[in-house]
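A short worksheet on the structure shown next.
Missing here: one protein chain of the complex. Every other protein chain is in place.
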Amino acid sequence: MTNLLQLLIDALLMGGLYALMSVGLSLGFGVVRIINFAHGEFVMLGAYGAYWALTLLHVDPLLALPFLIVLGYLGGWLLFRGVVAWVLKAPALNQILLTFGIALVLQHIAVVLWTGDVRSAMPEYALSTTIIGDVFVVHGRLIAFLVAGTLIAALTTWLRYSETGRAVRAVAQNHDAAILMGINPGRIYALAFAMSTALGIASGAIVSFLINITPFMGFSILLKAVAIVILGGLGSIAGTVISAFILAIAETMVAYYVPEGAGWTEGVAFAVIVGILLVRPRGIIGSALAT
Amino acid sequence: MTPLLSLSNIRAGYGASLVLHDLSIEVGEGEVVCLLGANGAGKTTTTCVIAGLVRPWSGEIRFAGESIAEVPGHRRVSLGIALSPEGRQVFPEMTVHENLLLGSYAPHARRDRTRAMDQVLALFPRLEERLRQKAGLMSGGEQQMLAIGRAIMSRPRLLMLDEPSLGLAPRIVMDVYAAVAETARAGISILLVEQNTEAALAVADRGYVLANGTIAASGSAAELRGSALVRSAFLGIQAESAP
Partner (left out) sequence: MNPPSAAAILLAVAAAIAALVIPFLGMPLLTDIDFRICALAMIAISWNMMAGAGLVSLGHSAFWGLGSYAAILSANDLGAPFVVSLVPAVVAGGLLGAGLARMTGRLRGIYFAISTLATSEGLRVLATMLPDLTGGGNGLYLDSTLFPGNAAISLAIPCGAIVAALIAWAISRSRYAFALRAMRNNEAASQMLGVAPIRFRVGIMAVAGAIASLAGAINAWHGGYLDPGVAFDLKTTIDAQIAPILGGVYTLPGPIIGAIATIAFEEFTRALFGGMVGISLLVFGLVLVAVVLVLPQGLVGLLRKTRRR
């Protein structure tokens, strides 16, 4: 019984991080209507950002987080204006290949900068634990969960109540009607893409609390995020958050209860994607940015 | 006096197909002008050209004396052009309140938001009852009121209404048109696009008949009401398209 509780706590803490990784992807798709295959690479770059902050500047990743978010926003904005904006009206093939190419470029920039070696940016306190009853809580996981929760809450509040957040949802729901409101969709696209990038970078910075960093970590993260976003319904923030927890719980259960489960966990995302696409390609939980 | 809006010799279309050829219309300050025509005559394209959603291939658009052909759609709202589009196009996942707030997104309208909101809710009391409801879940008539209300929220000098009576029950059409007449009394110029000739001519000062992408006839509302052309070109087609 306590075992189950421990598993659920672990899954819950992990789910927060998964949610943050996927919310950016979901936002980008919901507004710009492009699945960004480079999203996993943003997470990877965020993790290396935290690594550099810790090793070069001796700055705690949590302190570096706001700067990384701003950098991610600027980088995403430039990437959109400079590259992605040019394929908005192109066929899906071009869009897919373009973001795939961006992923390849970012991945190997990381190889050049940091080599393929495994790195870690875990501050010492991330490894310590607190025992509540019979449940172990690893501080790194708890912090990651809290940061993810704060950022997602900030995002949803902004989308819901701010003037610009409302404009973002308007563009996602009806592009032409948004123009009639005086909203400049080009600006909103750039903003949403930049935000999506910043969220990816932010989740990378806190991923470094939990796992090791390599230039190639982005792909499996992307796959998980895609599974989550599809399960939640492409573009729905609320759906994304819920399905992030579903995936985290499913993975944790598989890892624990299936023999040699740790190896199979990577397959859970695959099973979810194939299952959903076969049964309900529009996703299970939500639709267009219904936060 | 220069008219508030003038289109001269507009040619426009989608892809390779030409929809409007050589279209010229005017709307004066404070006027209610209706644009009549059958399905596919180019009425909606005309409103899209004025709102900046469709770029004309050639021709001139002037608003309040200035050429606006090069002004992008989202900036025309600040000039005072508002469109309640065909098919209403409300934001379905947002509440009525949020839809109306979006109507006053443009900076000049945002400053005057509270007053505009009061006016719109007075004009359409039904919307006040539904403020917290998701727009996508409302009836067609309520969505139409919301679309018009949302357009009025932008403090327009020219309000364009594209087929506001389409698909509505006769009683709701009366409500909507009462609101149109009241808006006109407040001094806002209105370009009313309709297939419902009778309702449109009842509130309009003048009208144009659009056929095959160009103006086939024009005149005062009274003239058009009696016009054989309007009857034949139109009532005939309407009778055909009715189930």
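We just call them A and B in the order they show up, numbering each chain from 1.
The definition used in the following text is that a contact is a pair of C-beta atoms (placed from the backbone, for glycine too) under 8 Å apart; a residue touches a chain by one contact, two chains touch by 3 or more.
Quantities reported herein were computed from a predicted structural model and do not represent experimental measurements.
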item: Neighbouring displayed chains - absent chain, whole complex; value: A
item: Residue among A:V59, A:L88, A:V111 or A:I211 that touches the chain left out of view; value: A:V111
item: Selected from A:L12, A:L223, A:A238 or A:M253 as touching the chain missing from the view; value: A:L223
item: Candidates A:L56, A:I131 or A:L278 - the one touching the absent chain; value: A:L278
item: Contact with the hidden chain (one of A:F67, A:F136, A:Y161 or A:F270); value: A:F270
item: Residue among A:L63, A:A90 or A:L146 touching the omitted chain; value: A:A90
item: Where the missing chain touches chain A, by residue; value: 35, 37, 83, 86-87, 90, 92-94, 96-98, 100-112, 115-116, 215, 219-220, 223, 226-227, 230, 260, 263-264, 266-267, 269-271, 273-274, 277-278, 281
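As a working rule, only the chains that are shown with their structure count from here on.
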item: For chain A paired with chain B, centre-to-centre distance based on mean C-alpha positions, whole Å; value: 43
item: Interfacial residue positions of chain B with respect to chain A in the complex; value: 51-53, 72-75, 77-78, 82-83, 85, 89-94, 98, 101-103, 105-106, 109-110, 150-151, 154
item: Residues of chain A touching chain B in the complex; value: 163, 166-167, 169-170, 173-174, 176-185, 287-290
